[in-house]
Every structure is written in C-alpha cells, then in structure tokens.
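Heads up, one of the protein chains got dropped from this complex, but the rest are sitting where they should.
Take a look at subunit A:
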Amino acid sequence: KGRRRQSRGSRLTGGLRGGPHLTVGHCHPLVVQAAHEQNQVLNTNSRYLHDNIVDYAQRLSETLPEQLCVFYFLNSGSEANDLALRLARHYTGHQDVVVLDHAYHGHLSSLIDISPYKFRNLDGQKEWVHVAPLPDTYRGPYQEDHPNPAVAYANEVKRVVSSAQEKGRKIAAFFAESLPSVGGQIIPPAGYFSQVAEHIRRAGGLFVADEIQVGFGRVGKHFWAFQLQGKDFIPDIVTMGKSIGNGHPVACVATTQPVARAFEATGVEYFNTFGGSPVSCAVGLAVLNVLEKEQLQAHATSVGNFLMELLGQQKIKHPIIGDVRGVGLFIGVDLIKDEATRTPATEEAAYLVSRLKENYVLLSTDGPGRNILKFKPPMCFSLDNARHVVAKLDAILTDMEEKVRSCETLRLQP
C-alpha cells in the first residue's frame, strides 16, 4: 500500500509525492471492488433516482456540522471550487472574492483568477479579487514571536475588505484552503478562521473552506481540517476532492439550505453529466468505509506525530531545516539558507528531492520559494515508512553538509 513497484521490481517508497488524492492507499482492494461491482450493474447520471448518491450524501453529512447538509457532486476539486464561487455569488448578490496570497484553488479560468499562485504569472490580478497575506507564522509578516498572530492576520483581511468596500466593491466570498498546501504546508493559527469569518460575514460574504487537499481525516484529530479551528467555526461552503475517491474522479460541494435555495431560485438547473454517478458514489462510500474500518484517522495522528518527532530531531541536527510544521499526515519541512533571514533554500530543496528519488523516496517541494518539503502520503503510511524516509533524509543532508564543509576547507587552503 505505502509502496509502489517499478516495472523491474525495485521498490519506491511512500508515494509521498503522488499521495494526497490516494487517501487509503493505492489500489485499495475494497475500493476497487466497490467500483467494479457497481460498474457491472449501473453507471448513469443523477437525473434518475438512485440509492448511492443519497446514501453517500447522508454519510458525508454525518461528518460535518449539521447545517452543512446539502451536497452537489462533481468530478474534480476545480469543478467544486467553481461551483462554490457561483453559489456564493448567487446567494450574496455580490461579485468580489478575498483570497490568501499563494493560494491555489484550481486550473479553470475562474479559479486561476482567484489563485495568486497562478495569476501572478499569467493574467495578473483582476479588480474583483483581493489578496490577504497568507497566515504563515514562520515566514509571514506576523511570526511565532508575535503576541497574537491570529488576530493580526485576521485584521489584514478586515483591512482588505474595508479597502474594497471603500471603492464600492462588495464581497461575495472569502476562499481559503483549510491548510494551504501549495503555499507551503501552512497551519493557520487557531482563531484565525473564526475572526475572518466574522469580518467577511459582516461584509455580506460567505466563507468557503477548500478541503480538497486536506480533508477526510488527514489531520488525524478531526475529519476536516477546518475543524482544527474549533467547534464554533463553521464555514458556509466546503469543497472536497482529491482524496475523496482514492483516485477516482469525484468531488463535492457541501453547503447550507439557504445557500442551496438561493441557487435554485435562479431557475437554472445544475446538471453535471458524471457527478454523483452510482459508481462515483460507490467509490466514495467505500473510501469512507475503509477510513472507518482501518481507523486511518487515528493512524494519521500516531504516524504523523512520530514523523514530526523524528523530523524535529533532524531539525536540531541539520541547520538547513528551518521549521517543521504539520498536523496528522500533513507535514512541511521548511528549508532555509540562513536562520536569521529564513531565506528559502530553493536550489538545495530541488537537489535534495532528486537525491531522494535516487533513493526511491518520492517527495515534492512547494511554497513560493519552492523550498518546503511536502509530506502528504497515503493514510496507510507506516511508522517504518516514516523511519525509512527520515533515515534517507538524514543521510543525504549529512552528505550535503559534508560537501559544503569540504568545499569551504578547500577554499580556505592557501
């Protein structure tokens, strides 16, 4: 499960890189079986009544706060975020969106417009998009030594909203990945989301929590990453994808009755050809069953904690590691050139990843400085896998440091 075989039989560990949309492990037999059984019987569209879609919706609703009880099924996280945008706009009657810097919400035209990670290199920022600083307490404007970073970052959102309103613009939504991944495995400080929600709702907007990368128990303690922000925080719309179908194209938008009704009131039907098909729902249900049966959430907590501990030890040992942050099996290792300035060690990170690949460990980097090692493996990742990866990492970092040291020595020689 945690391993992958090459054509000639040598093993590649981890799927650390290809991981996030494979929640329960590559080719999990129960998920495959569910898909196969349903494929043989019926796979058609949601304009016919069928048990799978309603059963799946009901099961999903049980994982969420009670008011998030209406579902739309689609095929990709991108489709989900696009629909979330439409829902927010129709409900509020407003157009503008507030997003976090370095956010990535999908590859569709509408989503590139709200993804600074993309639009900064393409068409630029549209006038209806407003960017707030990423609540990164390691590298952002308010860091771990700040007395209350949650309030400080939330105030930035408040400022962005006010400034938009002064220009006569109206906020439809605040979009955020519950744990920004592409932005560098960021864990927003506790209390941030609640306060942001307050500012956004006061302005008449909705809070959209993008759980596409991080939902389905990855954080261990909770099923949804937004739940880390406390019981009193409830988004208005939640989008999910990637891990939901263990690789099968499934995605979903969950929202409240009022938002759904406002959308219906437009009088225009929403039809997605493949979304909510019996097979997609059977697959989704199987994934939920496996998560429960194999207790993968608890597993994510124990392995995740263990991995964080090991990485914490590595941080002490190797100065290139500036920060280790994470929760459950969502971890980031921030590589820096310099402790004081925290300059991203971009080239070193790229080199490290290629050395790891030679050692049959797949990892990727991200963050604006491409310097953060992203860990988000299949949830069946084991303690042994964790030991193995860290051992490799340790060896390579040690080797890299040796090389640097020996170069300096050479340079110092007369």
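To be clear about the criterion, a residue touches a chain if its C-beta (ideal position, glycine included) is under 8 Å from a C-beta of that chain, and two chains touch if they have at least 3 such contacts; residues count from 1.
Operating definition for what follows: contacts and distances are computed from a predicted model.
Of the candidates "General transcription factor IIH subunit", "Ethanolamine-phosphate phospho-lyase", "Proteasome subunit beta" or "Phospholipid-transporting ATPase", the chain left out of this view carries the UniProt protein name "Ethanolamine-phosphate phospho-lyase". When the full complex is taken into account, the listed residue touching the unshown chain is A:46, out of A:46, A:92 or A:314. Checked against the full complex, the one of A:152, A:187, A:279 or A:372 touching the unshown chain is A:279. Mapped onto subunit A, the interface with the missing chain covers residues 4, 15, 18, 21-22, 26-27, 29, 32, 35-37, 39-51, 53-55, 57-58, 61-62, 69-72, 74-79, 82-83, 85-86, 107-110, 118, 121-122, 241-242, 246-249, 253, 255, 260-261, 263-264, 266-274, 276-277, 279-280, 289, 292-293.
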